[in-house]
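Yeah, one chain of the complex is gone here, protein chain that is, but the others are all in their spots.
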Amino acid sequence: MAEERNNGHKWTMIVDLDKCTGCQACVVACHAENNVPISSEDEVIRGRANHWIRIERYWEGEYPNVKARFLPVFCQQCGNAPCEPVCPVYASYHSTEENVNIQVYNRCVGTRYCGNNCPYRTRLFNFWAPRFDEPLEQQLNPDVTVRSPGVMEKCTFCIQRIRRGREQANIEGRPLEDGEIVPACAQACPTDALIFGDKWNEHSRVAQMVPSERQFKLLENLGTEPAVYYLKGGETHVGE
Amino acid sequence: MIHFTRREFLKVSAAGTATAILAGCAQETERWVALEPYVRAPEEQLAGVPNWYASTCRMCPAGCGIIVRVMNGRAVKIEGNPEHPINRGKLCARGQSGLQLLYNPDRVTGAVRQEERGSRKFEPLAWNEAINTLYEKLDAAGDAVALWAGSTTSGHLYDLFARYAGAVGASAPLRHDLTSALNGVGTLTAANDALFGRSALPSYALAQADVIFSFGADFLGAWLSATGFGVEFGQFRSQPFGKRGLLVQFEPKMSITGAKADRWVPVQPGAEALVAAALLRIIADEGFGGPARAELAATLAGDVDLDAAAVTCDLALADLVALARAFAEAECPVAIPGGALAGASNGVAAVTAVQALNALAGAAGGAGGLGFMPAVPATLVAPPASSYADAQALIARMNAGEIKLLLVHGANPVYDLPPGSGIADALAKVGTIISFNPLVDETSALADYILPDRTYLEGWGYEVVQPGFQGLPVINSQQPVVGPFYDVRPTGDVLLTAARGIPAAAPALPWTDEVAFIKEQITALPKGASGGDDDEVRWARFLQHGGWWPEAAPESAAPELTAQGPVAAAPAAFEGDEGQYPYYLHLYPSVLLGDGRGASLPWLQGAPDPLTTVAWQTWVEINPATAQALGVDHGDMVHVESPHGAVEAPVYVFPAIRPDTVAIPLGQGHSDLGRYARERGSHALHLVGVTLDDAGANLAWSSVRVKITRLDKKQALARLESTIDPGEDIHVPF
Amino acid sequence: MADFLLLGLFDNVETTADVIDEVRALGVQDGQMTVMSNVPYPVKFFARKPVRLWFLPFVLGGAALGALVAFFLTYVTPHIYPIEVGGQGLRPVPPTAIIYFEMIALFSMLGAFASFLLQNRFPILTRRMYDERITDGYIGLEVRAPLTVAEQVVGVFETHHARVIKREDAAAFKPQGIRHLLFWGAVGTGGLVALLIPLLLSYDIVQIPWINKMDDTVVVGAQEGPRLAAPAESVPVQGPVFIAGEPATAPLPATEVSLQRGQALYGTNCAMCHGLQGDKVGAEVGKYFPEIPQSLAARAATLSDQDLFRVIRLGKNRMPGLAENLNPGETWDIVNYVRSLGE
Partner (left out) sequence: MLESRATVGPYWEKPVPDDEHLAQQVEHGREQHLMLDARPPAELNQLTLATMRQTGPRFWIALAGLGAMTLAFLTAWAIQIFSGLGITGLNRSVMWGPYIANLIYFIGIGHAGTFISAALRLMRMDFRRPIARAAETITLFGLACAALFPIIHVGRIWKLFYMMPIPNQRELWPNFRSALFWDMMAITTYLIGSTLFMFVALIPDFAMARDHTTGWRRKVYGALSLGWRGTDGEWHRLEVVSNILSFVIIPVMFSVHTGVSWNLSMAIQPGWHSAIFGPFFVVGALYSGVAAVILVMIIVRKTMRYGYFMREEHFNAMGIFLLILTLSWIYFYFAEWITNWYGNLPLEKAIQAMLTGPLAPMFYLMLFCNIVVPLGTLWSRRVRTSLPAMFIIGILIQIGMYIERVLIVAGSLSRNELPFNWVNYTPHWPEVTVTLGTLAFLGLLYMVFTRFVPIIPVWEVYEGQAMQESRRVGRAVVSTRTEVH
């Protein structure tokens, strides 16, 4: 389905791979903002590390011409999301207002079908009840629910911030400004490798950056129409 | 309802139209110590409406500005302060995790006395009793008191301690911890002194640079001010006109800075000085970058064996020449020395050699990436960092029984110093040890009393930031964003109260509480960017905006080269016989855990290391070829032994490390520091001896060789990445 | 004349067919005879007319009902609550086809089965003429005949060596009537009620209390202590509320929006004492407090904006402070509104 413009917003993230240093600031920021529980050492070993945003590191070449490439991966908020239609209870659906994938925790029955069908493997399952040693729970963001065991969760583009920002603009009777709404990861990113905005707002930074020639989408051949655009990393050669 | 977004708040308040009103009532300005009952809510404390407070991050010494989101009296999120000149609205993983220090389950909840040192059996102590004890001990100790502070001890506290020490005739507080050693603070300062006559930390304007040569400095990871450098790096990579900048990283083991470099040069440990000198030599010989630069290079370059230099970094000489040319012909080149380089036995020489490259930039009249912060026009100065030699001197005094009372704040010497320093034995000879640390760390476990200070989110303070960015001198503000979570008292108040009874100290410390002291210091500052004509307004603005800094960067000239003659290019010496100990040991601070103080925070423990994606563990990085020779693979336990000690850790086969080098991250291996850190991984500092560098002042922590023995054990690595080899067919999907 | 029911058991098909022929010759209608066996012998073995079958309408009706259910599920339900998933559109065809297939199959099978039950009038709830030896392989022939004929039929049975002959008054066998319909009606109603049980759950009418882990998730409520607000000295990002010496400004211009908000907030927070127009008219609480000015506008005219702001936030005399209810922005809206009262 081609991208059909509606009255909503097309929230879009741009990931500049040239700038991503893999420093994990976004990862921790996301844990803090979205009450993502920490997986213990054993859980990590069992392959259950849960981060809504993870920085994949790929090696290229061999010593001494070896390169490490960082690829931050989080829910791509696909336009044609493979995770959505497979959910038998509509726990995963597409918001026509924000044009992001919504995961409804209290509707989710935990079939994990969406998790299988996500080619990016960005959907996480709550295998256990999330644990926060007292008094760490004091930190929990009251805008975000702590997920119960048995439900799927994933990056929401910090929907709570989007809603707060939109309501604020509504109250003040003004249009949303670009940069007013920033998810926690993009806000933390020291090198500005993550840029967030409404692609349908022509004046937004993302709308201007998307046509970049460095731009590509992750697993574009699958036709999932992600709302996350990556900008290829470059390389400056000595003597240029 | 009018709620501004945070951004809007800042804009509005900066424009001077904030919701500030004149209240002619004097009672409003008094210090309000008691908790406000909720029937009379403090301003803005509405349910569901967040409140933001600007303050300072103290998870590392960089001094980033933060704003904390507070809801219903709970700090729920730390974000970067968009106005702050250092981090400019950004914040690293460690900064984000400060909340878990505030709400750490293992915090000491009040003043305690330890039954027996090391017993870890604590009995609660009423605060008046605790303060009385401090008073008695101070009184009894007289000038035989020593203060051991860390690099994140608040500036005001250091100043108060220093005033107290000065008043009673004790030696100045020692400010030394592993962070300062790893950052190479002493080495950098010494090198700058030697080259430019400036005994200060350098600041590098990377945003304007077009070529960066970094020698071992992981400035994007855990070096000095990673967030500030990160912001600058982002700008470096997105300069106008399609210029992307060239970053060359010289280091034996790839750091995340190396990963982002356009060229990663695996230089042999200890040979950095040689390479830097060789670059100078080539520039001078070839006349790269114009006569001014070449001439200057000629004065700095010594006699260097260029072929040997090329060999040490696995490069062809032509490549080295090309690199030298790229550096010399750049408009604004920067060379950054740091990391293991600063911990080498020729540390000062090596740092000087690299720093000398920066002198070239200035010579051509270019902007130059290297700079020094102009001094704050007031009495406030950054507290000096103590060298390892200072620490050794204090240890010697302890051993001699000259210290009756040791006060520890913000430092953890038992963990931070190699065991060879004898710190543990020395502590046993100290009459009384009082720790002010919020968690029971290795040093607090040996203390007699713990009078926990408030964490930085509950307490007051200021800090003179070093190094700065954008040429702006910055003094950070630190204010409580929430009420104290436990019955803990600010160490400043405790000290002021106790000192009141000590005749020698009382006149030097006349303030009723620390806030009065801070306010006095701050209101003495000239008008800064946030304005305010009146003391009260300036004070409020200082807190509101997260600190003081001038409106525009003061004029500052490019640093002038004062040194004469060629830089030394001698290679570093390593302990341990090459035959017996075949591998160089490369220690590095973990990007997440820093020097180890992050180990108590589950967010940092649980976040994967960027390059290995291992969480919760310590590992040994070994080149695939070396691993094959040793017959080890991922997760095999190995015994790493140096002439000074040994640790055990699982292997991570790391493709981006020299085959003659093994690397171990620092940060784990705590015997205390709460449930998340205890008995987890190993502490590679145990491999390090206590040799000093060429300046005779700093610990040469990167100057040992090790041998590796395979153990018949396995420890599954907690890797986020797949443990499956994808094989040849699978390509990186981008 | 009373009818009799006769039952004879015979060894095999040949004999039975002979008996039927002979009984038919006695004037007994085909419809008055029933053959019972443990093996499905076709009726033509006995030269009897096949029974009329009513399967087709039921199967077709079931299929139609299934199609209707499928139509509801695939066409109507997305309309009731439209949800976009995966860019597929609301009513994609391929999944629709699957649901149609399954539902038509299910309901046509149910229709066939229902038809089977109804045609056989199952369950038989009244007593019938029967002999247990029929399931041992003997063929039973039930004949309904008046007394006179019955005697002759018995004769025929005896001639053909019937193994057993039973004879009873037909009045002892009550007709089935609509009993089976009532039975299935009751079963159907029970089934429907059972099907409604999940609705009780899905409509949250019944909530199973013993397991709902979403209730147990870690949460810190807004009202839960300890709510440790920062001390008053701490200055939030939006700026201090009180700074001695700070030049006084009213941050919100009295715009239309501000006045509207102010009016609403005033109505909620102030009008019960001061009256909607500041004139104590309708002030149900205020009428007990004579010290409340009759004209708020006049009183406010004597105060600066900042004083008004302070009074609203901190209270004065017996007037409670509203700092807990209003944030500064809202307080300024009320200030603007109170100012506007006098105009």
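Which chain is which? They are A, B and C, in the order written, and residues in each are numbered from 1.
Throughout what follows, a residue touches a chain if its C-beta (ideal position, glycine included) is under 8 Å from a C-beta of that chain, and two chains touch if they have at least 3 such contacts.
Every value quoted in this text rests on a predicted model; they were computed, and no experiment measured them.
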Among shown chains, those touching the left-out chain:
A, B, C
For the chain that's not shown, point to the residue among A:P64, A:P135, A:G150 or A:G165 touching it.
A:G150
Given that one chain is not shown, which residue among A:G22, A:P82 or A:P142 touches it?
A:P82
Those residues of chain C that touch the unshown chain are 11-15, 34-43, 45-46, 48, 50-51, 53, 55, 59, 73-74, 77-78, 80-81, 83, 85-86, 88, 92, 95-96, 98-99, 101-103, 105-106, 108-110, 112-113, 115-117, 119-120, 122-125, 128, 130, 132-138, 140, 142, 198-199, 201-204, 208, 211-213
Touching residues (missing chain, whole complex) on chain A
43, 46-50, 56-58, 71, 73, 82, 85-90, 107-113, 115-117, 119-121, 124-129, 148-152, 219, 222
Chain B positions in touch with the non-displayed chain are 721-724, 726-727, 729-733
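Quick note on the criterion: only the chains that are shown with their structure count from here on.
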By C-alpha centroid distance to the whole-protein centroid, which chain wins?
A
If you tally contacts for every chain pair, which pair is highest?
A-B
In terms of CA centroids, furthest away from chain B sits chain C
Centre distance in Å when chain A and chain C are each reduced to the mean of their C-alpha atoms
38
List the centre-to-centre spacing of chain A and chain B in whole Å, with centres computed as mean CA coordinates.
30
Rounded Å distance between chain B and chain C, as computed from the means of their C-alpha atoms
63
Of all residues in chain C, which are in touch with two or more distinct other chains?
220, 222
What residues in chain A touch two or more of the other chains?
137-138, 140, 142
Across the complex, what residues on chain A touch chain B?
16-19, 21-25, 27-29, 31-33, 38-41, 44-45, 49, 51, 54-60, 62-64, 66-71, 133-142, 165, 168, 171-172, 179-180, 184, 187-193, 216, 218-219, 230, 232, 234-240
Report the residues of chain A in contact with chain C in the complex, numbered from low to high.
1, 79-87, 90, 92-94, 96, 105-106, 129-132, 137-138, 140, 142, 145-150, 173, 225
For the complex, give me every residue of chain C touching chain B.
220, 222-223, 226-249, 251-252, 261, 306, 309-310, 321, 323-324, 327-330, 332-333
